[in-house]
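Missing here is one protein chain; the remaining ones are kept as they sit in the complex.
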Amino acid sequence: MTHPKLHARIDASFVRQGMMQHLGARIVAVAPGKVEVALPYSERVTQQQGGYHGGAMGALADIAAGYAGLTVAPEGQEVTTVEYKINFLAAFQGGELRARGHVVRVGKRLIITTAEVVHLDDDGGESPCALMQQTLATVNKTY
Amino acid sequence: MTHPKLHARIDASFVRQGMMQHLGARIVAVAPGKVEVALPYSERVTQQQGGYHGGAMGALADIAAGYAGLTVAPEGQEVTTVEYKINFLAAFQGGELRARGHVVRVGKRLIITTAEVVHLDDDGGESPCALMQQTLATVNKTY
Amino acid sequence: MTHPKLHARIDASFVRQGMMQHLGARIVAVAPGKVEVALPYSERVTQQQGGYHGGAMGALADIAAGYAGLTVAPEGQEVTTVEYKINFLAAFQGGELRARGHVVRVGKRLIITTAEVVHLDDDGGESPCALMQQTLATVNKTY
Partner (left out) sequence: MTHPKLHARIDASFVRQGMMQHLGARIVAVAPGKVEVALPYSERVTQQQGGYHGGAMGALADIAAGYAGLTVAPEGQEVTTVEYKINFLAAFQGGELRARGHVVRVGKRLIITTAEVVHLDDDGGESPCALMQQTLATVNKTY
């Protein structure tokens, strides 16, 4: 389930992300403090063994958690990633990745989040893929 | 300056990375324990404000440090990223990113690395962009 | 609730940790993949403003998650911390800290864990304090 107004706020940013558009990512669900983003398998997201690239998992997790943070940021503010740390749990090919961002703590200037990346196979089976912990800063929106 | 034999080893892996080919990245220099990778600016690597996407910086740093690790891994072995942590220092548009990976420590099963990401503007001016610390594991090569 | 056999395994290591003994930490609960450790407030664990020292929270989280990993490591093996990353969420004085370690993934050579650190005030109220993500390696036991 997704919240229409929050979803619109996230989409307004997401469609401006050239990289995410190019990789084929899409927003799946938006709720207060939670955002899920999907990335289908394609040759645009692979590493040398044909699995999903760590960089693709990292980018997806960064986006999902960053947008989770944006859902709780004051109107007129954006969030920017200060840093993140990601552990890779397993490698996968085919199917689709899902990154699920969650807000852990909202401070005046900083928001702490986590994201899980899971793999969905063609039968809908779900497996853990990566785990991320992130620090966001709130900044004034400039566009 | 680059080492031809090491460079060939890195290239054999790099050309197989669909994502890096797609984003337009290229290997700039290879030496024992050090690899530099470049990523030119394009709409394929941007976030919502037109700057380089954090995911692109993360992927580039991951690659540069991973390949730095590969230069010191035993023949017949590959490296896989266990985890990394990246701090973003500043946002940039245009020009080109360079990620410089360095090996910090080589263990039996794990290799610790760092990478700096810098921005090169069109006049060759260089500015710090991101800083990464990474853990790699050595694994048997499967292709 | 705690598992007596696992608890004994953890205790055999814990009583050998000079630093933890000295800071006044104690094991609270042990279950497969989960360990909780407590640290009461004292001048031995404070920073310059009288709050719990980040180093104390980090050490406690490291221990709780490391012992969570030990509960799932093969007999005759120990775990050693490869790296961890910790976010500090809030500062507290008095009461007691609790670090709760959880195993996220068990691999052949590496175990991935997380730990939450919470503060318990004198009335039993609980507040989030810190969040950690950690990589452990399994090694042969040497004592």
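Letters are used for the chains, namely A, B and C, taken in the order the chains are written, and counting of residues starts over at 1 for each.
Quick note on the criterion: a residue touches a chain if its C-beta (ideal position, glycine included) is under 8 Å from a C-beta of that chain, and two chains touch if they have at least 3 such contacts.
Bear in mind that the values here come from a model prediction, so they are computed numbers and not experimental data.
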Considering all chains of the complex, which shown ones does the missing chain contact?
A, B, C
Which residue among C:L6, C:V30, C:V45 or C:L120 touches the omitted chain?
C:V45
Could you list which residues of subunit C touch the chain missing from the display?
13-14, 16-20, 22-23, 42-50, 53-56, 58-60, 62-63, 80-88, 91, 142-143
In the full complex, which bits of subunit A touch the chain not displayed? Write them out.
82-83, 85, 109-110, 135, 137
May I ask you to list the residues on subunit B that touch the chain which is not drawn?
85, 87, 89-90, 104-105, 112, 114, 128, 131, 133, 135
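The rule is short, and it goes like this: only the chains that are shown with their structure count from here on.
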Shared numbers divided by all numbers used: is that above or below half for subunit A and subunit C, i.e. same or different?
same
Identity of the chain that, by mean CA position, is farthest from subunit B
C
Intercentroid distance (Cα basis), subunit C paired with subunit B, Å:
34
Where the CA atoms of subunit A average out and where those of subunit B average out, how many Å apart are those spots?
21
Inter-centroid spacing, subunit C versus subunit A (mean Cα positions, whole Å):
29
Can you list the subunit A residues in contact with two or more other chains?
85, 87
